[in-house]
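All protein chains but one are shown in place.
Let's turn to chain A:
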């Protein structure tokens, strides 16, 4: 078997192996499904509650994508501002870091005061939790333009705007897409936290209700659905990254 084929098969083998070992341990030690259900039990629960899970998962997906979309727009804008101006960068950094350090679950009650229970808190939580890595990465990409490159263009009379458009932004794209992979998974965490505390639908809400009713297999099924959705979204962003900034993985920038 060629190395390339092995690399293609490896994720499947490792994933299936992981669940197989899980299954064996559950059966071998006779672990109660209340503590740790076996994958087969979780699969059965997933099938049993499929309509309910699909309905809530779609809602969560929406919340996540809406929050993520907001994070991309604001993250890019703020990142460009931070990368372009050392003054803005120095001025806002403590605020940004401080804000990012607040656990977002603590912000949800405030969102509820402001917007009530509904779709706004999950979207806002997803947005707030995922925009920080985008800002930091875009700002880094723009502010680390090689000084020689800047000299070449400035000597020709290029404005700050020219340099950001021609060099800074394209250069920041690999950083940007790299941060999207982090941001999309964070956005999931955010929307689920929001739904758990301030929504009547969504996987987060389903989790809260299922655990309150001790429906353990349903809780696990919901978690598995979340993980699968997360992997799919991650793969989509990784694919977009690969097809738009493939140059970065071959060029010197990737080694630097």
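Criterion: a residue touches a chain if its C-beta (ideal position, glycine included) is under 8 Å from a C-beta of that chain, and two chains touch if they have at least 3 such contacts; residues count from 1.
Methods note: contacts and distances are computed from a predicted model.
> The chain that is not shown, which UniProt protein name from "NitT/TauT family transport system ATP-binding protein", "aminomethyltransferase", "GSCFA family protein" or "Mono/diheme cytochrome c family protein" does it carry?
Answer from the record: the omitted chain is "NitT/TauT family transport system ATP-binding protein".
> For the chain left out of this view, which of A:136, A:167 or A:219 touches it?
A:167
> Where the complex has a chain not shown, which of A:35, A:156 or A:212 is the residue touching it?
Missing-chain contact among the listed residues: A:156.
> At which residues does chain A meet the chain that is not included here?
Residues of chain A in contact with the hidden chain: 146, 148-149, 151-158, 162, 166-167, 170-171, 173, 245, 247-248, 250-253.
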